[in-house]
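Note that this complex is displayed minus one protein chain, with the remaining chains in position.
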């Protein structure tokens, strides 16, 4: 193993300020009532909110200046992602700004970057990735769709499942096997033969769609980057996605901890605040420990995104540790809240569903640990 | 899966009396001071105690009357095994009465049974099985030693590890591969070319030896049963051994629970008995739950030993569940006792070492669960 | 010897009554009619006195009754339909009620004509049930009730409710409670659905606004309500913890199914699934052992562990099942539909079962309370220092 990179955990003043303004904005604009509205809506997308986020600079943070971005790093973006997790931010941010933007940034031609990234940075574009065809979708090996050749055209036939916010994406980047290997195709949402169908989700704040390709014909320009180049790009994008989700999880887990602690301080039973009982107090202490560990793993990962060797370790580490911390935190928060935590009315179930759902996306904890085991030579 | 057998858990009056007399005897004759004496001794064997146990009928319980036994069942033997676990009974009881006796009973010829079993029933014989050659010893597949043929003689060369109480066994039943398959050989302790070497054990109350065969020559009479017949016999013997160990574990776990509860009732800190703190109380409640589960699994197994299909499930179930219950109970008892539990002086560490050691013998919990998974069709 | 004769006589009596019941059974008969006959023949609860659905014999014969009825294909599911009545209410009424009360309530409960519910929890009284603040004030031969109850299962279809309320706020909390049976159709009773994280309103909130209850509907003495409530809860917990199931049924069945359906082969997941299978089986065997020991009259600690062990394990297994579904586990087929079931909801999708199971460690006594009970009543560990036990109820701190 190479030397372990030592990252600086403390936020810069600028990052600290970004956290403050982001949190403040989300508290004002994305209260639980709004989250519920989005959950109950079909698309889960609010264009005004989307535009406001872009105006605050969220979308452009990690996009280089030459492509219309602000030229900051993933460390800045990570602050926003954590706060989004804390507020259960609904909408296609991860699929557009983390997944699609990085697929383009890593895999696209310079022309494509110049063409596509400014729209993402400005909040004009919503994109997503349509990757997997079955429930076991976590990596390149899970993609079987083949792009056929008909004259000058690529022809796509097949069904892609679990496409995040597929209904609101203007462009869907899909992956299919071509003679040259796995390739990414940029598919406009209005392409002939493309249909997008809503599916109901456990976490109703994060929408999914089934995308069906029925003889969708695309020109060579639709190829993102070179034909056959998508495999390693996708690997990188999935690692970044894992880190992004881990940061969200850290934010959500902190909401749970805070909510459970506040309840334990103020709910009285047997003439005492229930937080004075060791059964509750010790559970919350353990919750704090695991949330702190998740933070460390996620913050570390967010600071090594450019170190491809270290990312093989850092990304699955972050996703597995943060998944378990969030799941436990959300589940234990329900328990600490008692009956209240089991009601539709209280917000905890929204976090609980997010926790479970996020942990399963792009490979659950067992899958993440397999990746990690490979990386550490086990 | 076939219908689940429904066993009767309640003890008969006779079994209940057996439990009382066994417990009383063990309290009188096998107090912790005696156990420590045996642990510090080289052989861990006390012939007077051995003889007394035989006089109480322990050795003969599950041996058929035609072979000099009392003709009871494993259910009666299980009562004794549980009480032995509770008192950390030192000595070659499991290796002789469970392992060797059943190898003979299941695999021996009628003549061999008539010849060998009465000695076991009477407490005149100490035997053991020498099976495995490496740390991963849990089944037929882990035996590589080959018995060569030289004229009329079988010639054994090799090293058998982890032979329980090998130093005090008069006869060592070993397993080696012959042209006909895996075969058991009865080897007298004084055979030429046989050497037995003491090894130090984590649980000093259960001795082990390394047994080296250097050109040990044996006649056909040394074969236990038919040549090549040992495989299925060993499978059965190992399942019975697992059940016997599970019963011991249940007895030991109950000692831990009782010890921890008594300490929690009488140790005061902060002006209160520590058992009044939820951290301790809830830990003990959980310990009780897992001990009760272990009991159920072990008692069930002890009552289905003659149902070969059910034993495929019941034996690994019992060993895996009882191993985890005992390990947790012993570990948590140290924690409840605090510093006291960590001293050499207090008996808890003897149980803790027994718990760990027993869980690893003949396949740890992961191995047991693999067996169980196979049996339930996973 | 005379015992044996008595046993033979009792068995003969029960058998005779069963014959009579079954000889009159006709598959076209309404279940309620059949259960009425069963009650009248003393076969509802054989241990109850004659005239109250019983024959005054040992409860062990009830098993015989149920087996014979089931074998004949006659209906046996009234307990499931009216669980809170037959499973809990009957025991409480027979232990604490007058003959007149038994006569009034037991038969229509058994036939399921009258459904029952249990009005215990309040917003401020969950684990600390004795802290309840719904109150009743005496007015001649009646009591006037005001207050709010929550988590009331099936209150919207129940005719009768078991209702402990505070009748004296000036004495310590356990001493000022009285237990009533309330007519859920009485004026001033308002039942509202209470939606859970699944979107179902299996439970209700019930508001009492000057509801009048005749004193004749009081169970046991004024101020004895805590004792009566404890009988009810004990019955509930034993009922939850002693459900006997076949091997491999319940939530582990869903997990095994998902393992096969999703064509898994990862040995790490297999090990975890096997571990759950083993724990579930050990729990099942423990319930079986406890039931046997209870019937044999030698109940041990194994009888009190079921509810706690089941809650944690069911939560874990349902969560693992959804994990086995990978991306499919992130779906919720049909979406969340706020609705109000009219009977106990059966099993649903793995995702729904996973969500529903979150309440297992809360409903019917939280796992924390169960651990206190096991620690104190079974293991004999001392209680905690109490700040609320001897104070007048109205002076207990409430945050």
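A, B and C are the chain letters, set down in written order, and residue numbers restart from 1 in every chain.
The definition used in the following text is that contacts are C-beta pairs under 8 Å (C-beta built on N, C-alpha and C of every residue); 3 or more make two chains touch, one makes a residue touch a chain.
Just so we're clear, the structure is a prediction, and the values are computed from it rather than from any experiment.
In the whole complex the chain that is left out makes contact with A, B, C.
Checked against the full complex, the one of B:137, B:158, B:231 or B:252 touching the unshown chain is B:137. Only one of A:29, A:198, A:217 or A:282 touches the absent chain when the whole complex is considered: A:282. Between the chain not shown and the residues B:105, B:156, B:169 or B:204, the one that touches is B:204. Although one chain is not shown, part of chain A still touches it, namely residues 1, 4, 6, 8-10, 261, 264-265, 272-273, 275-278, 280-282, 284-286, 288-289, 292-297, 299-300, 317, 320-321, 366, 369-370, 372-373, 376, 378. Within the entire complex, the positions of chain B that touch the omitted partner chain are 132, 134-138, 161-162, 199-204, 208, 266-273, 277, 279-280, 327, 331, 334-335, 338-339, 341-345, 349, 352-353, 356-357, 359-361, 364, 366, 369. Counting over the whole complex, chain C has residues 266-268, 270-272, 384-387 touching the chain that is not drawn.
Simple rule for what comes next: only the chains that are shown with their structure count from here on.
With respect to chain A, maximal separation of chain centres occurs for B (centres as means of Cα atoms). Each chain gets one centre point, the mean of its Cα atoms, and the points for chain A and chain C are 43 Å apart.
A straight line joining the Cα centres of chain A and chain B is 52 Å long. Of all residues in chain A, those that touch two or more other chains are 277, 279. Those residues of chain C in touch with two or more other chains are numbered 368, 371, 384.
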